[in-house]
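Take a look at the structure below.
Of the protein chains in this complex, all but one are displayed in their positions.
Every chain is named by a letter (A, B and C) in the order it is written, and numbering of its residues begins at 1.
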Amino acid sequence: MTIVLGPNQYGKAENRVVRVYRDSARHEIRDVNVSTSLRGEFADAHLVGDQSRVLPTDTQKNTVYAYAKEKGLGQIEDYALGLARHFVDDVEPVRGARIEIDEYAWDRIEVDGRPHDHSFVRRGQETRTTIVTLDGKDAAQRAWVVSGLKDLVVLKSTGSEFHGYLTDPYTTLRETTDRVMATSLVARWRYIGTDVDWDASYAGIRSLLLTRFAQVHSLALQQTLWEMGKAVLEQHDRVAEIRFSAPNKHHFVVDLAPFGLDNPNEVFHADDRPYGLIQTTVLRDDAPDAGLAWYTVPAFA
Amino acid sequence: MTIVLGPNQYGKAENRVVRVYRDSARHEIRDVNVSTSLRGEFADAHLVGDQSRVLPTDTQKNTVYAYAKEKGLGQIEDYALGLARHFVDDVEPVRGARIEIDEYAWDRIEVDGRPHDHSFVRRGQETRTTIVTLDGKDAAQRAWVVSGLKDLVVLKSTGSEFHGYLTDPYTTLRETTDRVMATSLVARWRYIGTDVDWDASYAGIRSLLLTRFAQVHSLALQQTLWEMGKAVLEQHDRVAEIRFSAPNKHHFVVDLAPFGLDNPNEVFHADDRPYGLIQTTVLRDDAPDAGLAWYTVPAFA
Amino acid sequence: MTIVLGPNQYGKAENRVVRVYRDSARHEIRDVNVSTSLRGEFADAHLVGDQSRVLPTDTQKNTVYAYAKEKGLGQIEDYALGLARHFVDDVEPVRGARIEIDEYAWDRIEVDGRPHDHSFVRRGQETRTTIVTLDGKDAAQRAWVVSGLKDLVVLKSTGSEFHGYLTDPYTTLRETTDRVMATSLVARWRYIGTDVDWDASYAGIRSLLLTRFAQVHSLALQQTLWEMGKAVLEQHDRVAEIRFSAPNKHHFVVDLAPFGLDNPNEVFHADDRPYGLIQTTVLRDDAPDAGLAWYTVPAFA
Partner (left out) sequence: MTIVLGPNQYGKAENRVVRVYRDSARHEIRDVNVSTSLRGEFADAHLVGDQSRVLPTDTQKNTVYAYAKEKGLGQIEDYALGLARHFVDDVEPVRGARIEIDEYAWDRIEVDGRPHDHSFVRRGQETRTTIVTLDGKDAAQRAWVVSGLKDLVVLKSTGSEFHGYLTDPYTTLRETTDRVMATSLVARWRYIGTDVDWDASYAGIRSLLLTRFAQVHSLALQQTLWEMGKAVLEQHDRVAEIRFSAPNKHHFVVDLAPFGLDNPNEVFHADDRPYGLIQTTVLRDDAPDAGLAWYTVPAFA
């Protein structure tokens, strides 16, 4: 028996870059959280502590900040692709890179009905995300872009049912034809290729997810997610697949009968834990292979 | 020497009430986090474990949910006043009550350009707050309302200076006439009386805080807060005072010179800790006494 | 009517200082989170943006780190007192200072049964705290030390009752003579004077709090807190008062009857929200006046 080094990667996580464009009096701002991971020929760093092939994470951090000036920080997918290509193409021992970015949106503050030139309020709501993975040198190089959003909290106060489910001796739940359905959505979609108008695509997909969530009369959160995903694939031909992770944020009808009160779905307790958790995938049957698009090392942490 | 019981209060914290109004197809929603605290004649519960004068926190929870139906949950200040009056007026040993509420705003989802009847997306951005304190029975009863907001994150990409400060042997900071200024604002304002249109007042004050943050050319965060507070007092005659707690969310200009790059306030690192923290008060010199409006037991935790 | 500046303070929050003593091969470590606040003649900074009397928070940060070397970082109360005295005594416009410190404990890693010289594992469990407040110059100067702990999570699996309480139309809770009682304790105690062996006092009080929590057969969390506080005051004559903030971390007996199972207090659901919250004070009736010991600006945030 021999003990060997398995899959590994290293990088600098959560570089908090804020880029201000101030070419005119009307400033623009991009606010991101960037994590880099490099894969390659780093065995000696593990086995004998030899760092000669290791680009320090401090250097990766410097590069992240420098690129925000040198190459610019516009659409996060382009910025991530630029960083990934730099690490793989320009640093000899690096065979692959994974760049993960979260973006926080800002709105202009309105003053007397007009958007201000250089004062902003953070929008809150969802965080936009991208994960760019690059693998291989030169002609063998492949790239994958998985973009998405997280923490988009949505709720329907009616138009949601849950009944006809499987029962067993541990089942006590009552069926309902009218309940509150709420989730804090995580959605990640894998693009085909990299020739995409990322900002427009993001805006379109976000809008479609919200619209379908509203429109679908739901028989289960699973069904709603399927319909949301299907709509995205139908209308966005550069999207190969979309994955959802959706906690079922339970809103329990409070029993007010002891106090002589009816409660026809008007007063709810928003509970914390436990919560249902639905994770699912909608994809094209002719989608190109996912390759390393979803790959992480280790699988979770 | 004798050991005695000092100030005390007890209650049920963080009741997560969601109230849906569904009188028409166009639902309305209020989403709040309610904490109750009662003060009064509870010494025996401490000294000898006698609960006969203690209204259980479980009962307080029930009341919070029942009142959302029985009295309704509209403007949070009214709902809090109703709860406080109930506890003090209807429960004999209770001499005072403090009701604290956080409210999370929801927007309607837009479908084909029209707001949906019963599908919502959480707005994110700031949390609206109120703290209602009631003290005394019958004619001696007094009420205080302190409303506010927290987690309103704002940023100016220019229009902020910091120089001319006091120096000592531990000073290394360089002066600047152009910096990023950002904060995650907490503001709490104390009303005079309770005859207020709470929702309109909140909207007006929130808008004014944002406007003044944008307009004021800042020589220090202290100055900006003063100007924001002064504008609120000038335009809202029912506000006796306003208090701010404002972390200075530092955005440091990254030194890109080692990479041959200029950085004229374009690339920043948004740092986490430590952070400056400014806490201040703006008030009318003829404001009525604050009484118990700001009182907590213990002073902090 | 005139609008005026009210109470205010400013400082640098959450300086994360780690101090290693390495005078011998056996290193010592202190790991703290330090927040400074200064009070004084800072009106012009607010009213007209004049910083000439403002010591920058950046300088306060530098001082915190420098003092960890210059004066040393041993017992956190001494370190806080040193910082507070420096700011008030050495910086002319400063009239008062409040230094708040959290300390994280580390244990030595055991190797072959012996504690290692320079390898540590963070203990977890509670955080030790102190808040030192200094007010006034020269002979008029007064100091207060409030030390304590937070996040000490304790649980009794029996020996806790709750019954005989006040009921009203909103009461549904059932009485019990055997329940789980658990809390995540915050305790803060105010010392008389500053001539105290802080580390020994902390260890003694912590141990006493745990012991009394275990020993007292509880008729209510209020009673347990009273007994814990009383024991501290009886055995520590330098403690003037002690304040508690104690969430009642509810452990609900799960109803297993639908599955044909008894549940005699064996299986519980540990719930998150809402939770009972008890806040109380135990003090000596001849305790010196608290002065500014508990004072904050604003009262909360």
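The definition used in the following text is that a residue touches a chain if its C-beta (ideal position, glycine included) is under 8 Å from a C-beta of that chain, and two chains touch if they have at least 3 such contacts.
Keep in mind that this is a model prediction, so the values were computed, not measured.
Colleague: Consider the whole complex, including the chain that is not shown, and state which of A:G11, A:G96, A:G124 or A:G159 touches that chain.
Modeller: A:G11
Colleague: In terms of residues, what is the contact footprint of the unshown chain on subunit C?
Modeller: 15-22, 27, 29, 31, 62, 65-66, 68-70, 106, 109-112, 116, 118-126, 152-159, 180, 207, 210-211, 213-215, 251, 254, 256, 258-259, 261-272
Colleague: Spell out the interface residues on subunit B facing the chain that's missing from view.
Modeller: Touching the missing chain: residues 169-170, 172, 258-259, 272-273.
Colleague: If the missing chain were put back, which residues of subunit A would it touch?
Modeller: Missing-chain contacts on subunit A: residues 1-16, 35, 37, 42, 45-59, 61-63, 66, 90-91, 93, 162-168, 170-173, 186, 188, 218-220, 222-223, 225-226, 229-230, 233-234, 241, 243-245, 247-248, 273-286, 294-301.
In this text, only the chains that are shown with their structure count from here on.
Colleague: With chains as vertices joined when they touch, what's the shape: line, ring, star, complete or other?
Modeller: Shape of the chain contacts: complete, all pairs touching.
Colleague: Counting only C-beta pairs in contact, which chains form the busiest pair?
Modeller: Counting C-beta pairs in contact for each chain pair, the top pair is B-C.
Colleague: Which chain is the middle one, judged by CA centres?
Modeller: Most central by this criterion: B.
Colleague: Nearest whole angstrom, what separates the Cα centre of subunit B from the Cα centre of subunit C?
Modeller: Distance between chain centres, rounded to whole Å: 23 Å.
Colleague: Give the residues of subunit C touching no fewer than two other chains, as numbers and ranges.
Modeller: Within subunit C, residues 170, 172, 273 contact more than one other chain.
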